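Okay, so here's the structure we're looking at.
Shown here: the complex without one of its protein chains, the others still in place.
Coming up: chain A.
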């Protein structure tokens, strides 16, 4: 709706007609002054890479021992454990809970808002 339908006395009062100070309308809302049922699309920041410290520790060990696996068995084991944990966490994370950084991506917010729309009319 380009021109929102306010009652006539509102527009006259806002324009200052009653006070004999006719001005052009100060407020010219281009859209309805009401909350929409969706948020703007925001580019979600990608999550960080997991297990980088374990990987760098393992690579340092490799550099020292000429890339043999036998002396670095402990570091390799910790790396595998970290990878398995990260994989499990990725599988288990529920869709509707907050992400690791504490915010909800815009797509999920829109889905929720669609389920509970703003009621703008009288029944």
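We adopt the following convention: contacts are C-beta pairs under 8 Å (C-beta built on N, C-alpha and C of every residue); 3 or more make two chains touch, one makes a residue touch a chain; residues count from 1.
Convention: contacts and distances are computed from a predicted model.
A.B. asks: Report the protein name recorded by UniProt for the chain absent from the figure; options are "Transcription factor bHLH48-like isoform X2", "AP-1 complex subunit gamma", "Small ribosomal subunit protein uS7m" or "ATP5H synthase".
C.D. replies: Checked against "Transcription factor bHLH48-like isoform X2", "AP-1 complex subunit gamma", "Small ribosomal subunit protein uS7m" or "ATP5H synthase": the hidden chain maps to "Small ribosomal subunit protein uS7m".
A.B. asks: So which of A:11, A:50 or A:106 would be touching the chain we can't see?
C.D. replies: Residue touching the absent chain, from the options given: A:50.
A.B. asks: Spell out, residue by residue, where the missing chain touches chain A.
C.D. replies: 46-52, 55-56, 58-59, 62-63, 67-70, 76, 79, 83, 86, 90
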